[in-house]
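Yeah, one chain of the complex is gone here, protein chain that is, but the others are all in their spots.
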Amino acid sequence: MSIAAQTMKKFVNAPEDVVKESLAGLAAAHADLVRVDFENQVVVRKDAPVAGKVGLISGGGSGHEPMHGGFVGRGMLDAACPGEIFTSPVPDQMLAATKAVDGGAGVLHIVKNYTGDVMNFKLAAELAEDDGIDVASVLTNDDVAVEDSLWTAGRRGVGVTVLLEKIAGARAEAGGTLQEVADVARKVNDRGRSLGVALTSCVTPAAGSPTFDIASDEMEFGVGIHGEPGRRREKIRPVSEIVAELTDTILTELAPANGANLLAFVNGLGGTPLIELYVVYNELTKQLADRGLTASRNLVGDYITSLEMAGVSITLVELDDELTALWDAPVHTAALRWGV
Amino acid sequence: MSIAAQTMKKFVNAPEDVVKESLAGLAAAHADLVRVDFENQVVVRKDAPVAGKVGLISGGGSGHEPMHGGFVGRGMLDAACPGEIFTSPVPDQMLAATKAVDGGAGVLHIVKNYTGDVMNFKLAAELAEDDGIDVASVLTNDDVAVEDSLWTAGRRGVGVTVLLEKIAGARAEAGGTLQEVADVARKVNDRGRSLGVALTSCVTPAAGSPTFDIASDEMEFGVGIHGEPGRRREKIRPVSEIVAELTDTILTELAPANGANLLAFVNGLGGTPLIELYVVYNELTKQLADRGLTASRNLVGDYITSLEMAGVSITLVELDDELTALWDAPVHTAALRWGV
Amino acid sequence: MGCLTRVDAAVVKRWLEGSAVALHEQRDYLTQLDAAIGDADHGTNMDRGFSSVVTKLEELDETTAPGRILVTAGSTLISTVGGASGPLWGTALRRAGRSLGDAAEFDGEALTLALEAALEGVVELGAARPGDKTMVDALEPAVHALREQVDAGSPAPAAIAAARVAAEEGMQATVPLQATKGRASYLGERSIGHQDPGATSTVLILRALEQAVAVPS
Partner (left out) sequence: MGCLTRVDAAVVKRWLEGSAVALHEQRDYLTQLDAAIGDADHGTNMDRGFSSVVTKLEELDETTAPGRILVTAGSTLISTVGGASGPLWGTALRRAGRSLGDAAEFDGEALTLALEAALEGVVELGAARPGDKTMVDALEPAVHALREQVDAGSPAPAAIAAARVAAEEGMQATVPLQATKGRASYLGERSIGHQDPGATSTVLILRALEQAVAVPS
């Protein structure tokens, strides 16, 4: 296996061990926050289950780090279920996570809208209900690159997932009921939209070669976080033009109120340096100002990635007082931390 | 210019504007923490100068984000001077920063050991002294890839710089005198060593092409953060072997006490995904355990980068009670935050 | 080669083992099909799942009823595959097994009811209709053909052979279709001209059934 590993530009041993070894590293680095159940491959908040608190779990294929394992902790997720790279986890993981975080107030399943994830979470929810655990599910589907119609599996769940996990987690920490936590989660998804662009492809350890080919002067506009194709392939343009189109497309679908306050999230897909993410954020603030909109809150960094893909996604969520207060509430996870 | 920009896999407008535009983004995203003096190209802590507090400034070429601008804030730096990409800032910037943060208790210059940085900071210190400001300078030189001898410009300053800025910043926040802050800074440098390895080259916006060529199955062992050559070029090996050699080489030079507590810092150079950094951390903890050493504190992520270079560096600092307490002290910057 | 009209546990085991062999042999081909319009893991997924099923079967004791075997196999797929095909094929086999109950043997009619239940489970979970360019485009015509043949009184082996042929036709018919379900739907018109991986693996599984029934037990 190490032979295969050596032919790619990755720090790995055997490709099939990457997920488990990475989880071991996460557990060692953040033993104060999480514990990892290796048998079920689940990352669990250290003090779970928190009695009387609604439990939040999410999951999906690995390769999007820090999502979701890096979001487990106080004020965000109670557990995360990492699947193999880019492959949905199985219901057994989700069931184990659900049981591990059930503090008696029920458990919320946060599911990104991909056929595999949806089906596996659906089966897990049925199994949990059989065990008498109260489960609610919310679906994130914010990627405007995909039209939401009978002709597709629907918009994909991307950047909004991160913001929703933070905000719903704060609601649960504040004692919200399962219904209340699920409601605010759906509210974030309804008020949020995203769009991304890739300059290079990711490389999965199993494949060892790029997921898609792209010329040195091309970008994939509307790329998915698994390297799924976007709206179109085109020549790379100056960042001002790229951000202008991303912002336009997102706002057309989001249609926020005049002068709305937005949570502006500039997300790196893994291989784009921070210096460029701030250039993108600078362009975004100009675009918003031109439209009389304000980024009253922001997040800039790599939070929902696609391995080493060079690219960026922008997520905009229309805030109100409730969402702003929940966003500002303390959070303590490996990847997001403030107020504590 | 946008033509040039479009031929590289970067989100930029004109290459010569990248640094300024990125600083504008930083200022917009973190207006609560910093202000940017664009005339002098200096990032200053929002509430600087803090009366009676020793001011800490650092600086160097850009392209290493979040270092240093992302470390300006409470409990760390009072100002940062970003030069052009990979080029030392000029004394004027350092002088402006020194004046902006002088709260009457003197100013510490944190300088990475590169000929250009050292000379420019030296001239700046002289100018500041002329203006009657008390200045002390500490040099970081932790990169064991370079032997510290008459035959070289000396070990390069790399990962220790980040940890030193945090720890010395805490000492200053706690009311330390210029002498005390400088002493603890030197203590961190004396007790810390680093080594890095690159799998791919960085690409500077001005050049638009890789700084060095490297085959698809090769790695540069001991690379510098500007793409300087390391100890040798060799075939990529399994991460377990790479981390074993990195750890060996660092510990041979560091020679920590038996059973020492270490601050273990696994740093991504920009293009390596987080899932791999945790795999590296997992290997590092095994290596340390084999030697009876403990990573009582750790930091895993991209903190001192080389644009989009795929690679990782490991920094180990031997802790004692003083350094541990200062590391744990609250910090609030764009890139490092806890306890507040 | 002898022919039987009644199916028992041995036949069901041969079916699952035969499916595992075929999916393993065709693993890379299935993954290539998925690379073209999906995420290049269908072969890996099905191979991982069915090899786990084979391991699981060895743990079952001799007397286990065919229905139970299928339920166990379905649960194993659900627990080991992930992705879309795990829940889909897992549910299909579980539903088929439940419909067979605890009988030690069953006839063509019972097999037909079982596969109808399987199809129902797939459609319930995935909400795909024929023409959506999914495994349903192979499974649905197969179950239809099976029903017709059995109602017309043909013996199980012949009925299953007809089902397999119908599945192959359905599989080929996915090529010109535009996918409207699953990952392939993100491609829009660019999914046209490619054969659906899930429909392809469905054919392999039906071929394995045909062979399992054809062999004398």
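For clarity, chains are labelled A, B and C in written order, and residue numbers in each chain start from 1.
Please note the rule applied: a residue touches a chain if its C-beta (ideal position, glycine included) is under 8 Å from a C-beta of that chain, and two chains touch if they have at least 3 such contacts.
As the structure is a computational prediction, the values presented were derived from the model and not from experiment.
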Neighbouring displayed chains - absent chain, whole complex: B
Touching the absent chain when the full complex is considered, from B:11, B:71 or B:114: B:114
Residue touching the undisplayed chain, where the options are B:21, B:134, B:173 or B:228: B:228
Given B:88, B:161, B:247 or B:287, the one touching the chain that is not displayed: B:88
Contact set of subunit B toward the excluded chain (per top definition): 61, 83-84, 86-92, 114-116, 119-120, 122-123, 146, 150-153, 156, 206-207, 211, 224, 226-229
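Simple rule for what comes next: only the chains that are shown with their structure count from here on.
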Distance from subunit C to subunit A - Cα centre to Cα centre, in angstrom: 33
Where subunit A and subunit B are represented by their mean Cα positions, the distance between them in whole Å: 29
Gap in Å, rounded to a whole number, between the CA centres of subunit C and subunit B: 57
Shared interface positions of subunit C, touching two or more other chains: none
Residues of subunit B whose C-beta touches two or more other chains: none
